[in-house]
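A short write-up of the structure that comes next.
Just one protein chain is left out here, and the rest sit where they should.
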Amino acid sequence: MALRRKKQVEPNRDAPDLGFGTQLGDEVSRFINRDGGFDIRKEGNRGYYAYEQLVEMSWTRFFLVVVSYFIGINLLFALLFGLVGLDHIAGMSSLSTLGGLAEAFFFSVQTFTSVGYGVLHPVGGGANMLASLDALVGLMSFALATGLFFSRFARPIAKIAFSNIGLITPFRDGHSFQMRMVNKRNNHLINMEARMMVTWVGTGADGVRKRQFSMLDLDLNRISLFPMNWTLVHPITQESPLWEKTAEDLRDMNVEILVMVQGFDETYHQEIHARASYVGEEIRWGVKFSPMFRTESGQPTIVDLSRLDTTQPLAV
Amino acid sequence: MALRRKKQVEPNRDAPDLGFGTQLGDEVSRFINRDGGFDIRKEGNRGYYAYEQLVEMSWTRFFLVVVSYFIGINLLFALLFGLVGLDHIAGMSSLSTLGGLAEAFFFSVQTFTSVGYGVLHPVGGGANMLASLDALVGLMSFALATGLFFSRFARPIAKIAFSNIGLITPFRDGHSFQMRMVNKRNNHLINMEARMMVTWVGTGADGVRKRQFSMLDLDLNRISLFPMNWTLVHPITQESPLWEKTAEDLRDMNVEILVMVQGFDETYHQEIHARASYVGEEIRWGVKFSPMFRTESGQPTIVDLSRLDTTQPLAV
Amino acid sequence: MALRRKKQVEPNRDAPDLGFGTQLGDEVSRFINRDGGFDIRKEGNRGYYAYEQLVEMSWTRFFLVVVSYFIGINLLFALLFGLVGLDHIAGMSSLSTLGGLAEAFFFSVQTFTSVGYGVLHPVGGGANMLASLDALVGLMSFALATGLFFSRFARPIAKIAFSNIGLITPFRDGHSFQMRMVNKRNNHLINMEARMMVTWVGTGADGVRKRQFSMLDLDLNRISLFPMNWTLVHPITQESPLWEKTAEDLRDMNVEILVMVQGFDETYHQEIHARASYVGEEIRWGVKFSPMFRTESGQPTIVDLSRLDTTQPLAV
Partner (left out) sequence: MALRRKKQVEPNRDAPDLGFGTQLGDEVSRFINRDGGFDIRKEGNRGYYAYEQLVEMSWTRFFLVVVSYFIGINLLFALLFGLVGLDHIAGMSSLSTLGGLAEAFFFSVQTFTSVGYGVLHPVGGGANMLASLDALVGLMSFALATGLFFSRFARPIAKIAFSNIGLITPFRDGHSFQMRMVNKRNNHLINMEARMMVTWVGTGADGVRKRQFSMLDLDLNRISLFPMNWTLVHPITQESPLWEKTAEDLRDMNVEILVMVQGFDETYHQEIHARASYVGEEIRWGVKFSPMFRTESGQPTIVDLSRLDTTQPLAV
């Protein structure tokens, strides 16, 4: 079978650089959630990534896991001490089995955490070996917890807040789509770059209704420093897919405007990335953003994060 | 000896940017293993890189090393306590030497792990100094273990799964080589870039049969987001070394198609890299990849990792 | 409302790549402080970033926080032991309540730090459970502290020292603005890049007095290695906003010259960034920088950091 035989098949990919393909059409209401994630679930042989989960779960759930593990592993050791024989733990005061197991649990905790008061202590080879294992497991668990704590903290989830709304608003002698963002934290983000894309469901050149993608030019797509808020401005020229569209058009086209920013976090010395997206009902018309900052002579400039979504009527 | 004297020697390197040189010919069956590694072994004065090995070994082996070290170092301290004199550990119950050494071992464990029940405790300067050293070595070992745990976990081995097969399949009005990949994990990989190369053993312009290298153009070589699967498509045009080749040709030429991808892991904030390669018998003809995802209205899109290698007959 | 209606509005941003916008005018005396920070304060719903604060605070404050936390948490546990009943801690010698609470505090410290002498030890289920929690909280606190210590140390605050003064000094057949910098540490900084910008308040093309920005060309804007000092030279050509300006002009224009450098820290394997700025009164005229280094045959070249600001009269 030589490669010379030609055959016409439709291209399965003519979009620019998003990784969604063109087969997802009207049934997908939005690609990027407001939190920057995707509405996609993976199944099949994913393997089991315990560390990934332990790093990414919420703090509440993380502490629940830590406490559950702590109780569970010490209960296990209490049972193992029970198997070896509770009489091999000297210093017990309980006579009942249940009370003895409770004391064995506390003895295990004292060994696992390396507190070792010594009132309870192992007697004989079996109990001593089990106690040694208990202490080793405790130390290793703790080493693991230290790594997890650090990993959880060191993940610089970029705290860039994006405006919940985008605006179609005048710009120069035409119109523009605008949204804005601000760094919520005091760390310095530098060398910020932004890209804006639009996706909509429309009829392509081949007459098939499918998802389209296009980049949107920005008036300014990079800033060196990011001390205040940053407003991204897409001038709606004749080349823009938004040219001469009405609010109803945008909703009919199932429009989603995607914003991707990246930069460098000087505090954590790492690249950071963030995303936002705007669908039809999140786009306001006929207003402009109000300034977010105020200055007083001799005082630091104040950037008020609560004004991120604040707009004002257009000047007449 | 001036540099002006010219002399014709063969160039020892005219390949593009792989680091293998051209001297490896037919005797090398493939350059990149299916796991992305190389079939290369280094010898000579490599030095001894304990940390490298401890970070890269399997978890099973790592835990064996940890337990062996734990037992070994405490046995060593037990012997040292024996040299100082077992009567310098108060609270011993054994009368035999072996039993005493066992107790000394457990005492060392209690000191090394800083449990310190206190029933066993050192008496006199020598035993106290040895116990102090035992505790210090224990703490340092534990500090080391913590670092190792963290290093092992923080290594973001990119879990990009590559299809086990590549396809020669129709594309537009011609043919293409295609393979696909998917991120097995839920972390966000962004700004993905891919390169494809081919290497084969053939007769060069100078009539010598040796290894050749060539880049393969891709229809789309970068995507901003990587939420679903990504199919790499090399259109087989007249410029491609694969032009008009049959399956037999590819096997005769000892063809290996190399794929290298890189991107940025938003979860671990690090660059990631992965590789795959396809030799003749891993290339299928006359089929195309089946979609890996399914959508239901109002539900998350499902990407089924188990369908990575699933193909279907070409439409008639 | 279609987008076709055109309307003239002034552009709210025509500056190059600094993120300050043009609305901050005379009331801002300088953009970048001498320590590289901004005179900007954020308010509104910032959330609470404890980790960020703990990593960035001074060492003195950090140790105060550590000691306060240590005392506070153990006082809390002392009170909880008091609630359970001080008679559930065996080995107490105090008869008074206050003395008992003090002993409970020390018992908590012994448990929290896992010292566990054992003279004081819990008796009964309630006290044992509380002691277990005490030990767990202690270990977790310590895991956290380890991560914090590491984060604080691993932040490679680039120790690039910038000259406190900039010079307007002859260069080739004209003038130049010059400043210089040196790496205070012994780590190797490589692939250094520098940019220089100037901002001033002036009357724009539209007749409005507002803040202007302009890049300043550099004679040499990157070096591969940074072993000694580096002098940045902006030749003042006709294209420069500094062309034919006097010292008084610069002060009247509220001029601030910004320097941004970045590079790669070979010791910590991370990108580093640093900034400096020069306002009118920090610019000297009619002098040139003195060499910072001296060489003696057979000796290492000496770079004297204390000479960073040293100038000498121009040669006649």
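Each chain carries a letter (A, B and C) given by its place in the written order, and its residues are counted from 1.
Basically, a residue touches a chain if its C-beta (ideal position, glycine included) is under 8 Å from a C-beta of that chain, and two chains touch if they have at least 3 such contacts.
Small disclaimer: the values here were computed from a predicted structure and weren't measured.
Peer 1: I'm checking contacts with the chain that's been left out. Which of C:L54, C:M192, C:L216 or C:V279 qualifies?
Peer 2: Once the missing chain is taken into account, the touching residue is C:M192.
Peer 1: Please identify which residue in C:V65, C:L79, C:V115 or C:L133 touches the non-displayed chain.
Peer 2: Only one of C:V65, C:L79, C:V115 or C:L133 touches the chain omitted from view, namely C:V115.
Peer 1: To test your reading of the contact rule: which positions on chain C touch the chain that is missing from view?
Peer 2: Its contact residues with the unshown chain are 66-67, 70, 74, 93, 102-103, 106, 109-110, 113-119, 142, 145-146, 149-150, 153-154, 159, 168, 170-175, 182, 184-188, 190, 192, 219-220, 222-228, 230-231, 233, 236, 242-247, 264, 266-269, 285-286, 291, 293, 295-297, 300-308, 314-315.
Peer 1: At which residues does chain A meet the chain that is not included here?
Peer 2: Considering the whole complex, chain A reaches the absent chain at 114, 116-118, 146.
Peer 1: Provide the residue numbers of chain B that touch the chain removed from this figure.
Peer 2: Output for chain B: 1-9, 11-13, 17-21, 23-24, 27-28, 37-47, 49, 51-52, 55-56, 90, 110-111, 114-118, 120-123, 125, 128-129, 131-132, 135-136, 138-140, 142-144, 146-148, 150-151, 155-156, 195, 197, 260, 268, 270-273.
As a working rule, only the chains that are shown with their structure count from here on.
Peer 1: Test of understanding: which option in B-C or A-B shares over half of the contact pairs of A-C, residue numbers taken as the match?
Peer 2: That would be A-B, since it shares over half of the contact pairs of A-C.
Peer 1: What's the farthest chain from chain C if centres are computed as the mean of the Cα atoms?
Peer 2: In terms of C-alpha centroids, the chain at the greatest distance from chain C is B.
Peer 1: For the homomeric pair chain A and chain B, should the interface be classed as same or different, according to whether the shared residue numbers exceed half of all numbers used?
Peer 2: different
Peer 1: Which chain wins if you rank chains by how close their C-alpha centre is to the centre of all protein C-alpha atoms?
Peer 2: A
Peer 1: Taking the mean of the CA coordinates per chain, how far is chain B from chain C in Å?
Peer 2: 37
Peer 1: As a quick test, compute the distance in whole Å between the mean CA positions of chain A and chain B.
Peer 2: Taking the average C-alpha coordinate of chain A and of chain B, the gap between them is 26 Å.
Peer 1: Where does chain A touch two or more other chains at once, residue-wise?
Peer 2: Within chain A, residues 110, 114-118, 142, 146, 150, 268 contact more than one other chain.
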